[in-house]
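To start, the structure under review is shown below, and the notes come after it.
For this view, one protein chain was removed and the others were kept in their places.
Chains: A and B, in written order; residue numbering restarts at 1 for each.
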Amino acid sequence: MHEPRQKRLIMWLLAPSLVFVAVMGAFPVLSQFVLSFTEFNMKFADERGFVGLSNYMRLAGDSIFRQDLWQTFLFTVVSVGLELVLGLAVAMLLNRVRRGRTALNTAIILPWALPTVVAATMWSLIFNDRVGLVNSILGQLGAIQSPIVWLGPGLAMITCILADVWKTTPFVAIILLAGLKSVPDQYYEAAELDGAGRWQVFRYVTLPLLKPFIAVALLFRTMDAFRVFDVIWVLTGGASRTETLSIYIYKVLFRYSDMGYGSAMTVALFAIVFLLSLVLIRFMRISQEPVSE
Amino acid sequence: MSLNSRARTTGLWILRVGVAVVCLLPFYWLANVSLSTPSAVYKIPVDYFPDPAVTDNFRSVFETRQFPQNIWNSFVVASLTTLLTLGLGAPAAYALARLRVRHKEFVMAVFLGIAIFPAIGMVGPLYVAMARLGLINSYPALVLPYTLTSLPLAVWILTHYFGTLPGSLEDAALVDGCSPGEAFLRIILPVSTPGLFTAAALIFIFAWNEFLFALIMTSTPASRTVPVALALFAGLHELPWGTIAAATLVSIVPVLILVAVFQRQIVEGLTAGTQK
Partner (left out) sequence: MKRPRTATGLGTALMLGSLTLALVTTSGCSQDDSITRIVFAAGQDPSGATATLIEEYNASHPGVEVSFQVMPANTDTQHDAYVTYLSARETSIDIYSMDVIWTAEFARAGWIVPLPEGFIDPDAFLPGPMESVTWRGTRYAVPWFTDAGLLYYRTDLLAEAGLAVPETWDELTAACEAVTPEGGAGFVWQGARYEGLICNFLEFLWGRGGSLDAEHLASSPEAATAEIRETIVFIRSLIETDVSPASVLTYKEEDSRRIFTEGQAPFLRNWPYVWSFAEGEGSKIEGFTGIAPLPHAEGETSYSTIGGWNIALSAYSEHPDEALEFIEFITGERALKQRAIEGGYLPTRIATYADDDVLAANPHYANFFEVFRHTKSRPRSPHYPQLSDVVQDNVHRALSGEIDPETAARAIVTDLTELYAR
């Protein structure tokens, strides 16, 4: 291999995106880091100043932060878990379809295409205790006596998870479907020739080849779920134990205009998610060796 | 086909239809609401089908506002974002997947870091930057931040996708006398259409649906995008469900067309390509 030539090629391939990220991202990201060490409220110009770690100390003692962290964690685990399982099921259901392919694939992608805010507003109407479709159907089927308050204390988190799963399972399904399509037919043929049963084919052929795609889906969905905002904001505003870290950060930054504390929280959230991702990556052992020498 | 097989196929199809129904449920409700009179939306018990069905909502969407312009804006922003992201991300992903990159983990980590960084924190500083550059109300004000946020996902997906391609592809090209760069452009890219389209779909839809940046970076009705325009239908306390539903359905149409036209590429792929 021509080493200097390849080095130059690598540079040309990587440079544009890295430069872009550096230019666009540096200022916002760095300013957040810097602000996190200051007392900086947009409204109180006279009280600004460098305060070292005190924002982080405050964060450590903030019971709302702890509670939101737990709620965010709960939401993420259940949501992503459901999405992976359902996404895989949907991807497999759609893999071998010939007739009706366009219709099915389009139907699957549609939930993802709907703006989150609109989808959530629709769900709040559908899950409404008096005029909602769900209670209406359940009532007519005789399954319930009095209306279920889906967005009230107790059930709110479940409803939020359902709305999120509806919207983002397509994302997982698409990625996994692309993965399924990349499995060459001859692998399946070979397995069948060897007399492997359906489950064995799935376990020993499909799953391993799908691993990198599952990994990408898992990684990005976890990162996104941990930072969930729109769905919960529209459905409950964070009430009834559904408030997540993003909602709290939003409040501190835009409502209280407390840039110092808000930046510290942003940095903290970033750190938590980053660590989580590293753990996931390690766990899935994603790093792939380059294919060509 | 044996009986067992037939039962299985039917069962699978029932499941498939079930999935489609679940996916389309809110759309059915949107359609129902968009064709209903304002008072019908809140009837107790609910009307499963609009009775009477009216088209007033659709008319008001097209008459009163700049909604068609907003749809166009969303389309342009989403398309430009997709092109820019892929243009920057695909080469990077190729290098990371197929070539020996030193500090590969570091580069992947940088991209990951950008993806993780909460966008909420970036709105303020980015607004200041865009305002200084005089870019408010222009397409770049949205395209650039969206690209920044989409780049990591694109790079990760494409890195994995390129990684699954057989190593023999480049070798064949190199034997023919192509430079590695040419091999990328002429052999790898065309074969990677499924991966590219998958990434494109995800980027496009993300840009299409984004609200907060769109709200802050645009101030005139003519420059708003769809999510913000939808938010503008609401009154102080009232939510004109009918109009919002009608507007939503109208704005879905371009996305629907794109999805339907490109869904084969997004989902299917050129299976032959992987077997060369």
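We adopt the following convention: contacts are C-beta pairs under 8 Å (C-beta built on N, C-alpha and C of every residue); 3 or more make two chains touch, one makes a residue touch a chain.
All figures in this text were calculated on a predicted structure; none of them were measured in a lab.
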*Visible contact partners (per top-of-document touch definition) of the missing chain*: A, B
*Identified contact with the non-displayed chain, of A:L35, A:L151 or A:L269*: A:L151
*Looking at A:T168, A:S240, A:S263 or A:S277, which residue reaches the missing chain?*
A:S240
*At which residues does subunit B meet the chain that is not included here?*
37-40, 42-44, 72, 76, 79-80, 83, 123-124, 127-128, 131, 137-139, 186-187, 190-191, 193, 212, 215-216, 219-223, 228, 231-240, 261-262, 265, 270, 273
_subunit A residues touching the omitted chain (full complex)_ = 42-45, 128-131, 147, 149, 151-153, 236-241, 251, 254-257
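Note that in this section only the chains that are shown with their structure count from here on.
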*Quick one: report the Å distance separating subunit A from subunit B, using the average Cα coordinate of each chain.*
15
*subunit A-touching residues of subunit B, taken from the complex the two chains share*: 12, 15-16, 19-20, 22-27, 29-30, 33, 41-46, 87-89, 91-92, 94-101, 104-105, 107-108, 110-118, 120-122, 124-126, 129, 144-145, 147-148, 151, 153, 155-157, 159-161, 163-167, 170-171, 179-181, 184, 194-195, 198, 201-202, 205, 208-209, 211, 226-227, 230-231, 239, 241, 244, 248, 252, 255-256, 259-260, 263-264, 266-269, 271, 274-275
*Of subunit A, residues touching subunit B in the complex*: 5-6, 9-10, 12-14, 16-18, 20-21, 24-25, 27-29, 31-32, 90, 93-94, 97, 100-119, 121-123, 125-126, 130-133, 136, 139-140, 166, 170-171, 174-175, 177-178, 181-182, 184-186, 212-213, 215-216, 219-220, 223, 227, 229-230, 246, 249-250, 253, 259, 262-263, 266, 269-270, 273-274, 277, 287-288, 290-293
